[in-house]
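All protein chains of the complex are present and in place, except for one that has been dropped.
As written, the chains take the letters A and B, and residue 1 is the first residue of each chain.
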Amino acid sequence: MKKIFAFVLAVMMILGMTACSGGANYTENNTEFVIGVSGPLTGGAAVYGVAVQNSAQMAVDEINANGGLNGVMFKLIATDDTHDATKVAANYASMLEGGMQASLGTVTTGPALEFKQLSVEDNVFFLTPSASGDAVPEFDNGYQMCFADGNQGKVAAEYVNSLGLSEIGIFYKSDDAYSNGIFEQFKDNLDPSIATVETVFTGEASDFSSQISTLKDCTFIFMPIYYQPASIFMTQAKGIIADNAVYYGCDGFDGLAGQFEDFSVIPQEVSMLSHFDSNATEGMAADYIAKYTENFGTDTLNQFGASAYDCIYAIYNAMKAAIDAGETIDVTISASDLCEILKAQFQGGFSYSGVTGENITWDASGYVAKGAVKYTLKEAN
Amino acid sequence: MNKFNSVKWNHYLNYIVVAAVTVIFAILSLTGFIDSSDKYLLEKIAIAITLAVSLSMVVGFLGELSLGHAGFMCIGAYLGGKTAVILEPMLGEWPALIVSLLVGGAVAAIFGMIIGLPALRLRGDYLAIVTLAFGEIVRSIFMNSSKESFGGSLGLDTPRFNKDILFVVAFIMVLATLAVTQNLIRSKHGRAITAIRDNEIAARATGIDVTKYKLLVFTVSSFFAGIAGVLYSYSNFTVQSTKFSYNYSIEILVMVVLGGMGNINGAIIAAALITFLDVELQTILTGNLAVLQDLIYALILIVLVIYNNAPALKNFREKYNLKAFIRKFKPHNPSKHKDDEAKWDRVPTKIKMDEILSVDFQANSPYTPDKPEKEGK
Partner (left out) sequence: MEFIETLINGLSIGSTYAMIALGYTMVYGIAKMLNFAHGDVIMVGGYIIYVGLTVSGNPIISFLAAVLSCIILGITIEKVAYRPLRGASPLAVLITAIGVSYLLQSSAQMIFGSAPKMVTIADLGSISFSGLTIPVYVLVTLACSVVIMTALTLFVKYTRTGRAMIAVSEDKGAAQLMGINVNRIIMITFAIGSGLAAFAGLFMLMKSPSLSNTLGAMPGIKAFTAAVIGGIGSIPGAMLGGILMGVVEAISLKIPVIAPYTDAIEFLILIIILLVKPTGILGKKRREKV
């Protein structure tokens, strides 16, 4: 009997919750522009979500300190999806209820595939800092600030083709969308005369001795993986892989330098193709790094954060440009109306210069167009 | 009137409550009173209930520990989802839904039967680890599938269905699960199953076909886990195999244990409340507070389990609970029960949980410690 009673209570609770929602226009009581983001703030991928949250908050605070957009302040809502796509729907709904007008989407690709479907239904604009899957900007309301995976793989392959190597090693994470996405395009665009030695890992493996012995004769190893496993690989490969070898990665490598107290313990050359270098000493990147380090330390300093910082400013600049062009953007503007205005901007020759690139533009399908730079994190010893 | 009174209302209460909830929300949904996120939450709750009730059959009634329930769900989600995507353009929405539910459930059931086979030989923790291993194997296979077949690491794109009706379908599946489970448990087969749980050797000695019943329970239980998987694929835009790790199996197990082993109503309530609480915690604790989610969940879990199970708190529990509270207001009327009235229609549903993980069974012993062979050779 008591169980039935408890169940009825539960139902009442849910009813109580639903009673206050339902088809309302959530933005009509906004006193600030609200931007939402969903990312892994806890769990194994938390370092990326936290970096995005910190940096986006930093950008919002800066904008507000400078008077906001014509006096209207901005507000960031960061929700936690633990890199689990099934948690996105609840986050999305709660952000909408919190008055979200534009969004940074999600931090990682898996959840982004859910987010894009949800946001297209309500026509909510999103510009994701780091969900780099090729399918993420499928609909016209979605844009990326990072390079799409396939694009990175292609550019990396073109670079490798130009080196004139006869054999390269590839080390990637076979159960990861990012790693797989880059790998496939890389493989497709690689000169067929170049022989490849491929080896993989899955899950949260932390012992790469088997993979290292497979790759031990390679002098050029392409690693489209994130920096944490990469740092483990490099540490364990010391003394086994030739000292003059080259480790070449994509934007996932960024943050690697922060992993080692002294990078010179790794004898090999480490370089990457990216839009941001967390060791930058000049330009906007250096300013961003100084400010981030001052507020949050170097622990979570990586390209995810830099990209998120740019996303906030890009949205802010686009809104400003729209107002300059004669649009009216009221603080209570609905997400859908704002989406149309932002889409018109992003498709209409809007360009942005920031931490992760100069004169960044977006093509019709939402992919970013900006310069990818090869950064050499470390020369061979 | 007499006939009306003799109907065992207790047996049907949970159907009535679940059906009432469904009808209420269906009306609310048709009148536009609840929005899509609430519908999604309802689907989630229905899926959780289906999973918890079906797992409850294995853990609560058969007395075997399974840590691979998410694996069966994974099979249902991928195969059912794929079937629906293929069939929808040919057959239309409803037939595709029904066929995919059947396909997802049936394939999961076949695998349930296969996993039931080791259960004939293995007991306790060993079976638990085999089911866990099975779940991880299934996940790994779908994870590494090709892009064309099941989407690989990007996940499978799933079929769509009218969201106003989907949660009603999900709750109808809950009712179906309840109907099959409860009728099975209350039949003579159910008594055979609980007999196996309480003492397998004695059950075998009385002529119960242990093999048959173990396979039956595993098959039925995984069938409904598969159904839950198909609903899951309809409910979400993508099916990503990372979801179906052993952690998810454990989440379902927590619902069953918190609901009270072998207590179907308890499992229903625990599943609904945990799912609800999970979403609430996730949406309330945002930003820098997000890290508190797991902390709060863990603390609630530890405190609840200790409160519910600690032998030292037994007296306290009996003194202060809702039942005792209600009893205070309800006058006890002994004349209602006749002296020789035995309730044969009721299967004992509370079990001594020592026996779930232990290999030794002793009749009539309130406490059965596990006895390995002596360590020395």
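What to note about this one:
Note that in this section contacts are C-beta pairs under 8 Å (C-beta built on N, C-alpha and C of every residue); 3 or more make two chains touch, one makes a residue touch a chain.
These numbers were taken from a predicted model, which means no experiment stands behind them.
Taking every chain of the complex into account, the absent chain touches A, B. When the whole complex is considered, the residue among B:35, B:125 or B:280 that touches the unshown chain is B:125. The omitted chain makes contact with just one of the residues A:185, A:199, A:268 or A:317: A:199.
Across B:30, B:202 or B:284, the residue that sits in touch with the chain not pictured is B:202. When the missing chain is restored to the complex, the residue among A:128, A:211, A:303 or A:356 that touches it is A:211. Although one chain is not displayed, chain B still touches it through residues 59, 65, 118, 121-123, 125-126, 128-130, 132-134, 136-137, 140-141, 143-144, 199-202, 205, 246, 250, 253-254, 257-258, 261, 291-295, 297-299, 301-302, 305-306, 308-313, 352-354, 356-363, 367, 369-376.
The set of chain A residues touching the chain not shown comprises 41-44, 46-47, 49-50, 174-175, 198-207, 209-211, 213-214, 228, 231-232, 235-236, 238-240, 259-261, 265, 299-300.
Note that in this section only the chains that are shown with their structure count from here on.
Averaged C-alpha coordinates give centres for chain A and chain B that are 37 Å from one another.
Listed in rising order, the residues of chain B touching chain A in the complex are 13-14, 17, 21, 24, 28, 32-38, 40-42, 44, 140, 143-144, 152-155, 236-238, 240, 242-243, 263, 265-266, 268-269, 272-273, 276, 279, 282-283, 285-288, 290-291, 293-294, 321-323, 326.
Across the complex, chain A meets chain B through its residues 1-8, 10-11, 13-15, 17-19, 21-23, 41-42, 53, 77-80, 83-87, 89-94, 96, 109-110, 113-114, 117-118, 121, 133, 135, 174-177, 180-181, 202.
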